[in-house]
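A single protein chain has been omitted; all remaining protein chains appear in their positions.
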Amino acid sequence: MAQVVLKDLVKTYGSIYAAKDVSLTVNDGEFVALVGPSGCGKTTTLNLVAGLIPITSGDIVIGDRVVNDLDPKDRDIAMVFQNYALYPQKTVFQNLAFPLQMRKLGKSEIDTKVREAARVLDITHLLERKPRELSGGQQQRVALGRALVRDPAVFLMDEPLSNLDAKLRVQMRSEIKRFHQDLNATIIYVTHDQLEAVTMADKMAVMNGGLLQQYDSPANVFANPVNMFVASFIGSPAMSLVPLEVASVDGAVALSSAEGWSLPLSDANARKVATAKSRKVVLGARHSTIRLHKQQVPGAVPARVYTVEPTGDITFVQAFLAGAVVNISLPPTAEVAPDDQVWLEFDQERIHLFDGETEMALRAS
Amino acid sequence: MTSTAQSGAPRGARRIDGWRWAGRIFLAFMLLYTALPMVWMLLTSIKSGFAAMQFPPQWWPSEPTLASYQKLLDPQNSVGQDFLRFFWNSLFVSTVTTILAVAVAVPAAYAFSRFRFPGRKFLFFAVLLRNMFPAVIFLVPLFILMRWLGLVNTHGSLILTYLTFGLPLAIWLLKGFYDNIPFQLEQAARIDGATRFQAFLYIVMPLSVPGIIATAIYSFIGAWNEYIYAATFLTKNEQLTLPVGIQRFFSENTTDFPGLMAASFMMSVPVVVLFLLLQKYFVRALTEGAVKH
Partner (left out) sequence: MTILEGPAGAPRKPVIRQPGLLSQMWTARADYLYVLPAIVVMLIVIAYPVYYTIDLSFFKTPPGLQLRDKVFVGTENYTAILSSDVFWKVTLNTVIWTVASTLIAFVLGYASALALHRDFAGRAVLRAILIIPWVISAVAASYIWKWMYHSDFGIIGAVMVQLGLVDRQPNFIDNVHTVLPSLIVVNIWREFPFAMIMIMAGLQTVPEQLLRAARVDGASAWQRFWHVTFPYLSGVSTVTILLLAVANFNSFIVPWITTGGGPSNASHIWITHIYELAFGRQRWGVAAAYSVLLFIIVMSLGYFYVRALSGNERKEDSP
């Protein structure tokens, strides 16, 4: 196993940046998820690390070698593809054996290693089958096996679960996590599903528009998103974002809406707002931090219920607030109906404030 | 149809049945149009010369005979000698053309499908455009070229020429097949330790066998049936291929219709058998190359 360092990695297609100045370090044995919407550059970044596409500039270091110009085969990596990319004409055994044959291992050694990998992944009974005779989950396991059998320095995984059905995905998620823990493997894992990233990864790298937005542990990314993109991308349902204006009400700093109400800020939040470039500030709050009242209470602001979605143990409510949609979670016993007039109370300790112009999170100076 | 209509099926169902019947009648007509000439060829070929020239025609030969076939296939007889030689020439030229076309087209089609080198589109269309040119444009200059290469009256001249129209088709068909092989397979192979060429050789080639078979059939049939270059480049009797040989022979024996029909039948046998055996590849090749959206 080895660490992977990306330094100012750039990939351009013509004048389009697919990846721009991506720098991050994946420590030995770490599970890092590259996450972002489609087209954000995460798969490009993975392919750059794999050597499947040439880099435009920057450096890739695997272990202690700069691998910029090395062929994929010489980078000591293994990769699991979204569509598994199992060789259709080969049996499972031959699929697993292929990377070893390419490295010119002896027949008996190949046999031992393949059987060992098959045992670990519980696919021994499938060794003589062809990929098309396997279920999606079994194919997935074979693809993992083909990566595992080589004992590579780094595992690269490109949306390996997105072709599976929901139930199998949850199961394979924990298996991959187990796989990581048992092998103490260095894994770079691409996904568009933030839930996969949050549940499995040690660190997540959130990308958008070819740029690395934030690189931190899932807990920190969740708690302190650096900008509105990260805030809205991580967490489900998404963080509610309400555009407001800074105002002074009775000598105190407050956020006011076009609807006429205003929300006084705590001192800590007032200091953050003071750093904003203009009066435009966006209020962010996660569903679990908002309290819903059916009567007016001090400090709460008026909103109108739009939809009510009971899911069993939690009921999600969407409400209109100052022209934005706000998500709130309630216990299933709550009695709310669409079009109800309600009042929302924000937890000053747990709200997020963003600069309305730069979209960056506001921090107290 | 009537039973469902009477039992009160909705009008839509009756109309669909109407279309079905129209389809059947149409297919019957097409079967007649397609098969009648072939049947008539066979029936004529087993008549005597006298029986073939009757009015009104003998629909069914009164005294069927295989004499025409015996004559064509008898190596003792001069007609048979010629015919068997033509047959062998055609087989040789078509086989060598096919092997070469596939050997050259496989890497080219793969490159056109996978690589993004500058000029790729231009080259691909330049190759495809060859199919747009009529053979006649090439006849005189190619004849001169062949004379310069010393290939006139050799089968080499035909093989080289057939490659020029066999190749674009072969490249086009094979590219369709390669386009349908996920490129992640090669990526996987390269990560598994293969060079780009090894990935092509060990992973892609075995998967494209159906495409190669289909391409080979097309090349073979095209070469087997070619007439105009063979008629121009070959003058010596012992070099001729079947279409030209038969044409020369029967332009001197204009009334031997059973013989002509037997020869036409014999000439069609190899390609029709090839087609019937490998039908599924044959049709699939067009599906993959031309029809994908």
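Each chain carries a letter (A and B) given by its place in the written order, and its residues are counted from 1.
What we mean here is this: a contact is a pair of C-beta atoms (placed from the backbone, for glycine too) under 8 Å apart; a residue touches a chain by one contact, two chains touch by 3 or more.
As the structure is a computational prediction, the values presented were derived from the model and not from experiment.
Looking at B:Ile46, B:Leu72, B:Leu160 or B:Leu173, the residue that reaches the missing chain in the full complex is B:Leu160. One of B:Lys71, B:Arg85 or B:Arg114 touches the chain omitted from the figure, and that residue is B:Arg114. Residues of chain B that touch the chain left out of view are 12, 15-16, 19-20, 23-24, 26-27, 30-31, 33-35, 37-38, 40-41, 44, 52-57, 104-105, 107-108, 110-112, 114-119, 121, 123, 125-142, 144-145, 160-161, 163-164, 167-168, 171, 179, 183-184, 186-187, 190, 196, 199, 221, 224-225, 227-228, 232, 242-243, 246-247, 250, 257, 260-261, 264-265, 267-268, 271-272, 275-276, 279, 283, 286-287, 290-293.
Just so it is clear, only the chains that are shown with their structure count from here on.
Averaged Cα coordinates give chain A a centre that lies 55 Å from the centre of chain B.
Within the complex, the chain B residues that touch chain A are 182, 184-185, 187-195, 198, 202-203, 206-207. Residues 50-52, 71-73, 77-79, 81-83, 85-89, 98-99, 102-103, 146, 150, 156 of chain A are the ones touching chain B in the complex.
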